[in-house]
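Yeah, one chain of the complex is gone here, protein chain that is, but the others are all in their spots.
Let's turn to chain A:
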Amino acid sequence: MTLPMQNKPRTAHPVQENPEPEPAREAFLKVERVSKSFGPVQAVSDVSLDIRRGELFSLLGGSGCGKTTLLRMLAGFETPSAGRIYIDGRDVTDVPPYERPVNMMFQSYALFPHMSVEKNIAYGLKHEAMSRAQKDERVRAMLDLVQLSDLGRRKPHQISGGQKQRVALARALARMPKVLLLDEPLGALDKKLREQTQFELSNIQQRTGITFVVVTHDQDEAMTLSDRIAVMRGGAVQQIGTPNEVYEYPSSGFVADFIGSINLYDGSVVKSGAATRVRVPALGREVTVASDKALETGQPVQVAIRPEKISIAARAAPGAENVVTGRIANRGYFGKDTLYRVRLESGEILLASNVNVARALGSPLSRESEMQVELSFAPQAVVVLPR
């Protein structure tokens, strides 16, 4: 389990205590109440998105959540059963794929097997009003952009998977589309190459300024790449927000659980107001939370706490809030951190992770089985979700 990285190099999202809606900017790519059904199967239901110019927007969800169908509707390969799609103010809902100002990078890369890398990249330019020299220049620029200048004359079967991925990207970018659609752009690469390519991709997006819409099932990828993420489930959008927002302020238990790992327990509000208290049977106590939501006494809720926001120690620091006790059931050592599965007195499991700051070998916490521990978390660490 890898926890999402927050070291996005460009647009730094201010760490907000209370997420406020960002100032409304004009939508560049507007999806308006779009639905799509294949016979009795509803693949996409009533999705609305406002994607801004120059944004890197991700559609994140498990398989069958409708993200690929939505992307194919943006490309024009599928027609919505209901709803409209606008790009840069123009209604493109009924425009065929070959007349849309968008290009797509396919999951299988879909390179033309009988053409060289250069010819692949140049293919889309034959429909543009450009001179031969301009086309050659563009192809060269694209090859430079993806660092494949030496491989222009190779055929697709003569290059590696990572190189194919970059040719596919260069080919899709060559026409300078208004929107670039990427279907699982890193899905076919191995882990090391994927991490490397992630940054390259967001670099290229930044340099070209083209609006990217990325479909992915990988939450780490979505977190690292995106300006904003739409989390999808069952054909509908669950939440739209910056990586920071969907991670720290999930709107539902599903989003909380899908992005990263989280402890989710049922509870009910005991006292609302400034110092809200929630009774959580699984934790065997009342928990103090700092919730911005208007809660009523007696309201059933879910509390969600990220493992890295829970301190674990033999004895909790004096003055620590929300202390619960338990015994360590298992440990997962990941090098940079250790994940503890702690069995509470209620029998429930609580996940807590600890960054391994010191190079200590054999501290009791990392060694002793069934060790009794005290866990604590700040009121601000708790997300309260309606149930």
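Throughout what follows, a contact is a pair of C-beta atoms (placed from the backbone, for glycine too) under 8 Å apart; a residue touches a chain by one contact, two chains touch by 3 or more; residues count from 1.
The working rule: contacts and distances are computed from a predicted model.
Peer 1: According to its UniProt record, what is the protein name of the omitted chain, chosen from "FIST-like protein", "PadR family transcriptional regulator", "ABC transporter permease subunit" or "Electron transfer flavoprotein subunit beta"?
Peer 2: "ABC transporter permease subunit"
Peer 1: Of A:35, A:58 or A:103, which one is in contact with the hidden chain?
Peer 2: A:103
Peer 1: Just the residue numbers, please: which parts of chain A touch the chain that's not shown?
Peer 2: 75-77, 96-99, 102-104, 106-114, 123-124, 126-128, 155-157, 171-172, 175
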